[in-house]
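Here's a structure for you.
Each chain you see keeps its place in the complex, though not every chain is here.
Chain naming follows the written order as A, B and C, and within any one chain the residues start at number 1.
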């Protein structure tokens, strides 16, 4: 009861359909037949406008609310493509879509729509996006920059995403290393050290795994751009707008070198994360064996203590026999007390030694 | 004794054979030779008709029973292709087959045969299929939709399958997280918490694995469509029916973008499942080390208790010696009771301390 | 001391060599030089004929003994190719070789040589092969079948192999699930349940791994056929025999669809096996943690019992002091017995409580 057939239905409609028809069709079509299809949940009004910041080449920043259908119509995009920048779809994979008139970018928290003449920044109240805005604007205003408008926007996003990822790693790394240090130092006898280290490690390891996953998806998105010559030459929006021609499929040196550079940076992060995760795994593994080894030593100790207990109990039992109110015949012997006391201690010693020798003979103990 | 040579035999017969011959041939051919081949089990009557719902472009829904052989003959399909939509073959892999006159679709529980002018929905009493029917019908009736009939059908199926998968994940996720929370909170001393968490986790982990497997197979099926340009251009059934021509191998933009979009959605689910499974693995791992660490602490405690037991037993043994009915020579000493009692306590203390010091000296205990 | 240089030597001889020379050459060539190469073991007589069943298109089945060299000469095959169907080479990988005049098939236990006009079935006394024979014969006699002779033979083999694999999975699956059920139900205190479950599971898991490996190799063999257009068009032996021409490299629709269909079936089995193995792994993992958790609970119990033992021993020791034959000064006090008895019980209680409180204060116990 949480799926959205309506919006998905609409998502494949190309923008040649009028926006009003997009909205009205879903219930309308149900009315043509006998009974409307049972919606899986109350449909989210597809007409809810998305909050966005519009940045123009002259640096004007204006808050706007846009209808996905309007945007799709204006830029000849599929509604499905716009789903990528819709923050209500939380689970969308990161992707950089090259469409004839626009770049649709979704990387980590950044959702941007870039055309040759403006940038639409969605979900503008997200802290990461709010922090990006001034930097993006500065980059767009940088007239001396050799790259065209849309690529400056893309680069600003890539810089931000790479920095964000690196900061996240830099934030987690010392914490993880501290937890590992605690574990590797105090792993001996299972004191509070290991437990505290593990308590700290569990959420960190989860976060590392999460981060590794999302960095991997960013890597995939960048790689997919590099894999497709068509997509890369399609990204020259300003050139296409200026010349009105199609660009040759192999003319994409600038974009390729740019994306490749950031891919290398992401790769370095992937490597760093992998190293950290392997260090965690190794430390956990070794800690477990150390706990096992020290446990055996504790148990071996207990064997000695138990043996001691049996010995002392034997001595006590021996003494107890002479404590019985029965006639042993040596009640009056003045040395009997000392002899029997000594014998009692001897019993303890004999039991202890003989069992130990038996164990050693049987090679159970070294 | 559970294999079906007969139906498999027939499955490679192309539809140019008449249905009756298909049925009669298997025993007939056996009659030509000396003795018929021993069938591995009583053959399932290949002529059992399959229950199906037929949906026409005008929205008419009618329950039908179709013979696989008839359908194969009519649409020039292989009987083997129809096996894919036959619900009696439970273990068939998900697949989207593009055949010249029809799409044969089997994804999770949905088994559909789509032609340019009608849709056959098999296994119509399955809850998932029953729920799909009205939505599929509504989509097919949607005349304003820019996509042709067969693609609307395909998209309705894809929407449904993606939603179903997402709902399943959404159903399992909170339960898994609750179980993990229980385990990570109460993992300390192996109380009921961990055990209950594990009891809850085992079936959930099984279900996650199962789901990950079947989502992976859906992913493979979608990917196979995208890998083959021929298959994608073959899918324009209406266009081919209308023009009577072959479609160019590269003219498949609509279908490619559609399938790609749903592949992305499935990818996001795959990622989500992977994350969940990694979280389970990590928590299990850490829980195990925590249990190990707390076990060592319990055992260390036991060493102290055992040492205490040995000490007390030594004191009791010492007292027991003076309980012997022998002459110690101090029977009449008025202070002897207190001295010996104190000595007895001293014995306990000395044993406790000296063993502890020995252990510390030997660095067995910190 | 178990390698066969001689037969391997011969295995690369093409069939233009006469069979007699093949046999005599290996020792002969050694005679040309000074001393013959030390054979790694007594050479198996390369002339031992292989037992085979010959099936002709008219259904005649005749037992024969064939020399590999004769067959290689007749069909212009490499001796090395025939090694594939020689049952004395137990470790050969499954493979389907397309040679100009014959198909050499080795899948699981089936070793067949198929030409346009006859089928040679090797190792005919193997139960799996004996069971295949009548079904293969029936399929070959099926004149109404649209496929040519050699493909009917191939399909009969594929049907049989797929069925065999599926039956093996169907045989193992319930046993594995039963063992897992036993383990997951009785995993609590390490009773006989887990041990019995494991005793049952170990050979089953071995068998699953074995099966997964051999199914994977069948998968590889089928996939290799599909990878090579030349091999597939080479397989039309009847067509080539009838026309005497080479077949176009892309004219292999029937064989491709057939092999693809069986590859899909094998894939489904691979998926099923993977699922089963993952379930085993998961259950083992969870069982281990459950055993760990319940062990901690048992150990915690032991701490209480040990504490009880120390307490009781303390009380006994206290009582033992008054059992000494020394003057405590209260020997004649009529209430002393009850006071001291009570004090003794009090000692036990105090020891028990204070140690427990100490542990709780130290947060060692919850």
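What we mean here is this: contacts are C-beta pairs under 8 Å (C-beta built on N, C-alpha and C of every residue); 3 or more make two chains touch, one makes a residue touch a chain.
Just so it is clear, the structure is predicted and the values come from calculations on it, not from any experiment.
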item	value
Per this structure file, total copies of the shared sequence (3 shown)	5
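Criterion: only the chains that are shown with their structure count from here on.
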item	value
Category of the chain touch graph - line, ring, star, complete, other	line
Same or different contact residues where subunit C meets its copy subunit B, judged by the half mark	different
Size of the rotation, in steps of 5 degrees, that lays the CA trace of subunit A over subunit C	145
Gap in Å, rounded to a whole number, between the CA centres of subunit C and subunit B	22
Centre distance in Å when subunit A and subunit C are each reduced to the mean of their C-alpha atoms	36
Subunit B, residues touching no fewer than two other chains	188, 288, 292, 294-295, 297, 299, 302, 306, 309, 313, 316, 320, 323-325, 328
Contacting residues of subunit C [partner subunit B, same complex]	59, 131, 134-135, 137-139, 141-142, 144-147, 155, 159, 162-164, 166-167, 170, 184, 188, 257-258, 261, 264-265, 267-269, 271-272, 274-275, 278-279, 282-283, 285-286, 288-290, 292-297, 299-300, 302-303, 306-307, 309-310, 313-314, 316-317, 320-321, 323-329, 355, 359, 364-366
Touching residues on subunit A, where the partner in the complex is subunit B	1-5, 8-9, 11-14, 16-17, 21, 25, 29-30, 32-33, 35-38, 40, 78, 80, 91-93, 95, 188-191, 194-195, 198, 201-202, 205-206, 209-210, 213, 217, 284, 287-288, 291-292, 294-295, 297-299, 301-302, 305-306, 308-309, 312-313, 315-316, 319-320, 322-325, 328, 330-334, 336-337, 340-341, 344, 348
